[in-house]
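All protein chains but one are shown in place.
Right, chain A next:
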Amino acid sequence: MSSNKILLTSSDGESFEIDEAVARKFLIIVHMMEDNCAGEAIPLENVTGDILSKIIEYAKMHVNEPSEEDEDEEAKKNLDSWDAKFMEKLDLETIFKIILAANYLNFEGLLGFASQTVADYIKDKTPEEVREIFNIENDFTPEEEEEIRKENAWTFNE
């Protein structure tokens, strides 16, 4: 496998040089590379430098993604542990930005992981807290809200 370098430019002008193997994790780039002349930098209009650097950091760790049947439990555990630490350091705003960027770049692995992280974060929150996070308006009338509360009251209690 050739170790071609690909040059990426973020929306705010930062440049990143990465291995082709890493760049191929971003499906949008795979398409762009096919149209691109060799050597030219690929502009990523929708991603700022700070977010792009985080995404590249994650992509580099996951370049050799172990398959489901891989027997190397140790390696999987280490990767999971690295992933957890990676997310822990990030605030919710950054994670949201990562989700938007990973979606734009078509980087399935990170999109799933970041979405799972947010899902775990909100699963125990109250409706008010969740509304604030997603900037959602409560369009229930008090009667409707009461009805939903009743509906849920007699299913599983946690």
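Criterion: a contact is a pair of C-beta atoms (placed from the backbone, for glycine too) under 8 Å apart; a residue touches a chain by one contact, two chains touch by 3 or more; residues count from 1.
The criterion applied here is as follows: contacts and distances are computed from a predicted model.
Visitor: According to its UniProt record, what is the protein name of the omitted chain, chosen from "Trafficking protein particle complex subunit", "Calcium and integrin-binding protein 1", "Large ribosomal subunit protein eL14 domain-containing protein" or "F-box domain-containing protein"?
Guide: In UniProt, the chain excluded from the picture bears the name "F-box domain-containing protein".
Visitor: Touch as defined at the start, partner being the missing chain; which of A:L44, A:M87 or A:L111 qualifies?
Guide: Result: among the candidates, A:L111 touches the missing chain.
Visitor: Please pick, from A:D35, A:E74 or A:D91, the residue that touches the omitted chain in the full complex.
Guide: Of the listed residues, the one touching the omitted chain is A:D91.
Visitor: What does the interface between chain A and the hidden chain look like in terms of residue numbers?
Guide: These residues touch the chain not displayed: 91-93, 96-97, 99-100, 103, 111-112, 115-116, 118-120, 122-127, 130-131, 133-140, 144-145, 148-149, 151-152, 154-158.
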